[in-house]
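Omission of a single protein chain aside, the complex is shown with its protein chains in their original locations.
Should a chain be cited, it is by its letter among A and B, assigned in written order, with residues numbered from 1 in that chain.
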Amino acid sequence: MERRSFLKGIGALPALGVLGASSVTLLAKESKPKGKNAISFKKALEVITHGKGAKESDKVHLVVPEIAENGAVVPVKVNVELPIEQVKSIHILSTKNSNARCADVFLTPRNGKAYFATRIKLGGTQEVVAVAVLKDGSAIMAKKPVKVTIGGCG
Amino acid sequence: MAKRKSIIKIKPRKYKVGDIVKVDFIVIHPMETGMRKDKKTGKIKPMHYINEVKFYFNDELFTTIIPWETVSTNPYFSINMKVTGPGVIKVVYKDNLGEVNEKSKKVKPKG
Partner (left out) sequence: MKKVVSLALSLALAASVAVADEKLSMSKADRAMYQEMLENNPADIFVEEGSELLDELGGEEALAKFLDQSEKSLPKYIAGFPRYIDKIGMVVAIDQMLQAFMYDQGKKPYPLKSEEMDALQAYVKSLANGEKINIDVNANEHMKKAYKLGKQMFELRRGKRGLSCYSCHAPEVVGLRLRMQILPDLGAPNVKAAATWPAYRMTKGKMFTLQKRFQQCMKNALLAKLPLGSPQMVALEVYVTDMAKGQTIHIPGLKR
């Protein structure tokens, strides 16, 4: 009988867990980058756009889950609604991974459409950013937050 | 040199000349970040990831992807391609330890 009530009690736990998690994220400071390829989001964006920066645009369609079941596999899909002749490359970045870069894709007119999809690892709850560099040298981008959760069983 | 397993899929399965198709490429690769510890030995597993994927159509390079170690294990890449006629898609991929592999798939448009 005690066991039953304990099990029912589990239901109340997630609420507590969330409270803890949200306060932790509030307190957490940006951890120092580590690893060979480490580069911060700001710097990566600078390198990609040659210091010009990117403008947010609704031409870039970024599709990511709002909540990722698993940080090790987060599906990302990008569509740039511009003729392929105008798009030079697509870059996928994350704001808090120690290496902010995820993938750089260099396109040619044979692609037909500026589209790219992959799966990335996210070290925690953060934003995913898609940058499209155009032929004229300017860059447009879109960003979306992804919540990374921790599962219960293995 | 270890032979990697990989697969190329063209979607949809039936397509005509002039269609824009999806080309999906999946490869079995650990994509180690260089930050994880081996549970048995306690040593850090060295970084090991694919750092270049090139898509060729009839030996003409049409897309280059530069992935980083932040791409998931057993990576999946999907791009579009305009079908201009029959031919072969060839994907050449390299990793940071110098392994080079390739995979081909025939393109057979109907109609």
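Details
Everything below uses one rule, namely that a residue touches a chain if its C-beta (ideal position, glycine included) is under 8 Å from a C-beta of that chain, and two chains touch if they have at least 3 such contacts.
Keep in mind that this is a model prediction, so the values were computed, not measured.
Checked against the full complex, the one of B:5, B:37 or B:108 touching the unshown chain is B:5. Taking the complete complex into account, A:63 is the one of A:63, A:82 or A:134 that touches the chain left out.
Counting over the whole complex, chain A has residues 4, 7-8, 10-11, 13-15, 17-19, 22, 63, 65-67, 69-70, 72-73, 75, 77, 119, 147, 149-154 touching the chain that is not drawn. Interface with the hidden chain, as seen from chain B, comprises residues 5-7, 9, 11, 24, 26, 28, 30, 72-74, 76, 78.
Please note the rule applied: only the chains that are shown with their structure count from here on.
On chain A, the positions that touch chain B within their shared complex are 34-37, 72-74, 94, 97-99, 101-121. Per the touch definition, chain B reaches chain A in the complex via residues 20, 22, 33-35, 47, 57, 60-73, 75-82, 84.
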